[in-house]
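Here's the structure we're looking at; comments come further down.
One chain of protein is taken out of this complex; the other chains stay put.
On to subunit A.
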Amino acid sequence: MSGSVLLAELIDALRCLPGVGAKSAQRMAFHVLERDRPGALRLADRLAAAVERIGNCRRCRSFSENELCSFCANPLRDKSVLCVVESPVDQSAVETATGFRGLYFVLLGRLSPLDGMGPRELGLDLLAERLRGGEVAELIVATNPTVEGEATAHLLSQLARDAGVRATRLAHGVPLGGELEFIDRGTLAHAFGSRQTLT
């Protein structure tokens, strides 16, 4: 180990990233110092700017450096369909996989009283206000198929019903390319229960 205090601090700081332990952090630090100082400067600059300037969109709560995120500000997107997801990562997954052209609402969590996440923390008052606004015709509930996700979905469906908005839920079942033999019971039971007519 070299005698540089700064280097030790850099290695320690890098460990705040997911998947980065002591060894990887050391490798990253040596890499940027030996081979890519401009890249490191750019990273430091963007990192500082992002942390400083990125907040939450006023309408959908997703990450955005402006008051409205690029989805909410885009006039071409369909305002009548609103997809509710748990996190910005889920939002990006839906966006890349589905060709969905509506708008999103990001809960930044899921209902979990033991973790201190209640309706207020999930911004449900903001969502209720939006549903009452009359622009939304369908609320797509895309929370995860976990216990907490289902409970959240229940609250969302109540909100939608109160506002007279149709609520739909993502289907869950057998993954494409999967084999029934290896699928857990719960998923299989669910898929079996919500089977569809072949046309």
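Rule of thumb we're sticking to: a residue touches a chain if its C-beta (ideal position, glycine included) is under 8 Å from a C-beta of that chain, and two chains touch if they have at least 3 such contacts; residues count from 1.
Going forward, contacts and distances are computed from a predicted model.
Missing chain, UniProt protein name, picked from "Glutamyl-tRNA(Gln) amidotransferase subunit A", "Lipid II isoglutaminyl synthase (glutamine-hydrolyzing) subunit GatD", "Electron transfer flavoprotein subunit alpha/FixB family protein" or "DNA repair protein RecO": "DNA repair protein RecO".
Remark: the omitted chain is touched by one listed residue; of A:14, A:60 or A:124 this is A:124. One chain is missing from the display, and on subunit A it is touched by residues 18-19, 111-116, 118-119, 124-125, 127-129, 132, 146-148, 150-151, 154-155, 158-159, 162, 184-187, 189.
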